[in-house]
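The complex is shown incomplete by one protein chain, all other protein chains being positioned as in the whole.
Order of writing sets the labels: A and B. Residues in every chain begin at 1.
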Amino acid sequence: MPLGWMQHEAAVAEPVLQVRDLSIAWRGPDGRANRVVDGVSFDLAAGATLGIAGESGSGKSTLARALLGHCRTGSTISGGSIRLNGDDLVALSAPDLARRRGRVMAMVPQNPLASLTFHMTVGRQLQEVLRLRAGLSDKAARLRALELFDQMGLPEPEQLMGRYPHQLSGGQRQRVVLACAIACDPLLLVLDEPTTALDKTTEAQVLELIRRLRSARQGAMVIVTHDLNVVADICDRVLVMQHGRIVEQGPVAEVFVSPREAYTRLLLGAALRVEEASRAKPAAPGQALLEITGLGFRYARPSILRRIAPGPPILEDIGLTLAQGEVLGVIGESGSGKTTLGGIVTGLLTADTGRVVFDGAALAARRTPEQRRRIQMVFQDPLSSLNPRRRVGDSVMRPLRLFQGLDQRAASRRAAELFEQLGLEPELLSRFPRQLSGGQQQRVAIARAFAAGPDLLICDEITSALDASVQAQLLDHLAAIQRRQGTAMLLITHDLSVVWRMARRVVVMRGGRILEAGETEVIFRSPTNPYTAALLGAATRAARAGHPELIEANG
Amino acid sequence: MRAMLLRPAASLGLLLVIAHVLIAIAAPWIAPFAPTSLLDTPLEPPNATYWLGTDDLGRDAFSRLLWGGRVAMLVAFSAGAVAVLGGALLGLSAAYRRGSFDDVLLRLVEMKLAVPTILFVAIFVTGFGQSVPVLIVAVGIIQMMGVVRTTRAAGIVLMEQGYVRAAQLNGESGPTIILRDLLPNVADLMAVEFALRASSALLLVSALSFLGLGISPPTPDWGLMVEDGMALLESEPALVLAPALCIATLVLGINLAAEGLADALGLDAARGGSG
Partner (left out) sequence: MIYLILRRGALSLATLFLLASFIFFATEVLPGDALDVSLSADELAMMPPEVLARRKAELGLDRPILERYLSFLGGLLTFDLGRTIITRAAVADIVTMPLRNSLALAGVTLLLALPVALAIAMAAAHAKGRVLDNAVSGAAIIGYSIPEFVTGLLLIAVFAVWWPLFPATVTASTDDPLGVLLAAAPLAIATTIIGSIAYLGRILRVGLIEVMASDFVERLHLSGIPRWRILWLHALPAAMIPGLSAAALYAAALVSGVVVVELVFAYPGIGAELVRAVTRREVHVVQAIALAAAICVVLFNLVADLSIAALDPRTRR
């Protein structure tokens, strides 16, 4: 086994964690065993922070849990060793492992809301850890809990202690779970996707907190994430995983600047680089296809037996224009109202105020069949986009028969054409959705949307559920078919690199309002709004890793 | 289906059900005597001619036992089918329409569940007669309520799926969406519900016959046989225990098969519907 990485530097000084040849096997329902983690080896020194990066299915979450000697039901450690401070966790008995958990090694799990007991106050949960694992008395535990809450930056600790998990915001919950994990100052702290569920502003705050903790503690930290920007932000070393194996590892500055392996290059290639030219093609000058003015929307569901007070406005005073054949990016995080906007344009939702004018005609709640045909949508989750009980060919042919009145043979031929344009073999027409990969499913969904021959396509987070390695390919195919058909697109996403690649113009949304609108290159290179600046700062970290001048310039 | 057979409990259940169904179908041919003819002295103990002896009217108990499941199974499986089909359509429609329709339906279901089962059937039966079709409808309606709840819950989740929203976007009509997109995707759930409802229905029918509100004499029925023989438990235990065992094994078989099916399909069989 080539341990090239080891030759690049002297062995890591005083490793606190030594993993050798670790393999974890998972027994499927058919009885066969799959290697979820395969021959993983690495060292980690005290005070160092290791980032384990990988896409879904890479085995990183399983590895994270194994570092605490824990395997979910169905999987077992099938080989190798994990030495924490000299003791091999693989060889320890359950009671010995339990003794160490929470004290010597701890984990911050991925979903803070689901990871906290919903029927207990957060104060009580932290005190439980302090009493049972740090051995503090009741009074001491309460005082220490208040201290920890304060250290974590939680406002009004006295009051917050008596709250339940669902009453806290996402960022606050993450801090609570973090407090429980560091309560006993463990030697090894593992964080599983610590910021994935948070919006970018909160993410920055939590990352800052983790940075402070890192300098205050002696222990080692392992951060598991799919987001290379997070790795670039707070990790010294990185370990890239794919299919259970380590693809590459080393100091972040080295790996990110000059990746050796093709897979690492692929992952890093997807990172946003605003210094380079945008690949988005400018639109041919054309008339306005879509004009939205003063759009507003509140969420309320009428019914005779319930009276629900209308909530805060989901959308307020939204306005934008889209020319024929143009691609407009709509950037926003969850809660920005971007999905609602897409829903209103497609007619799935009805706005409370404002006008939506499509090709000169105002769109009403009831659409004509022609209007329905001309506005189509592709959704975020590829698997749920297709009827699992129908062959994908049938799903694509349905709009062809509905809108164009084609018979079976003509529809079948057109469907095969569309498949080809999207790089799918015509044989796939007779497959069921579960037999296709995520990327293929999404392309089928795109084919279905284009089957209707639309003038406007709404894309709602169409790459978010796909692996980074597949996203680029999908977007290229989409760009190709869009140019070919001359369809205008509204590209709704939180991922700035998608917009950079596809859209010449962009609109930034937050809290139901539009903050900024204009040319992508201009806004991305010099954002005027602090929120946009924060988004860009977070999204370009991976690209700037290892380039101190760039880090200085953009923060 | 294969995965289900891999589980021993489910296979046993399926075997029991198939055995009962086959016997019931074949009863006219394999029963030694006609179930309603008065043959001999009443209350004879089991002997070579009458394997279970004769009942209180002189009929062959064994033949009546073989015939006893027919009507009950017919009613139970038909009622189960009525419950599942009707319940699924109602539940899915509620999930599709939401709003007032949904709320009213839910309230109706709750109210219906509040009416005691026995009473509901009693009202039906005294109003429309004690015939098999009436029983099927009454028991079917009772069982429908649980199906409505589970299919509605599943339907609400399905409505969020991309392909359903795509169909709505394209302006496809409600019935089309319900039949093409929603119904096929609750088929799994419906299969498990059918088994559960059928077993519930069977228990209910037996109890009703036992109370005199279900299948009426002289039709041979296990529930009736238990009621008839109850007073004679000490002297002629076979007359009561044989039909009781038949009911128990059939229901057990259906329940085991249902659990196995639910397991194999990845569904949860412990649903809190009405019994």
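We adopt the following convention: a contact is a pair of C-beta atoms (placed from the backbone, for glycine too) under 8 Å apart; a residue touches a chain by one contact, two chains touch by 3 or more.
Model, not experiment: these values are computed from the prediction.
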{"item": "Touch partners, limited to displayed chains, of the chain removed from view", "value": "A, B"}
{"item": "Full-complex contact with the absent chain, from B:Leu57, B:Leu85, B:Ala122 or B:Ala191", "value": "B:Ala122"}
{"item": "Among B:Pro46, B:Gly86, B:Gly171 or B:Gly212, residue touching the chain not depicted", "value": "B:Gly212"}
{"item": "Of A:Asp88, A:Glu128, A:Asp359 or A:Asp476, the residue in touch with the unshown chain", "value": "A:Glu128"}
{"item": "Touching residues on subunit A - with respect to the absent chain", "value": "65, 68, 70, 72-73, 98-103, 106-107, 109, 111, 114-120, 128-129, 132-133, 164, 166-167, 177, 180-181"}
{"item": "Missing-partner contacts on subunit B, residue numbers", "value": "9, 107, 110-111, 113-119, 122-123, 126-127, 199, 203, 206-207, 210-213, 226, 230, 233-234, 237, 240-241, 244-245, 247-248, 251-252, 254-256, 259, 268, 270, 272, 274-275"}
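What we mean here is this: only the chains that are shown with their structure count from here on.
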{"item": "Inter-centroid spacing, subunit B versus subunit A (mean Cα positions, whole Å)", "value": "48"}
{"item": "Subunit B - residues contacting subunit A, complex", "value": "3, 98-100, 102-104, 107, 160-163, 165-172, 180-181, 184-185, 187"}
{"item": "In the complex, subunit A residues that touch subunit B", "value": "29, 301-306, 346-348, 367, 369, 372-373, 375-377, 379-382, 384-390, 395, 398-399, 402-403, 445, 448-449, 452"}
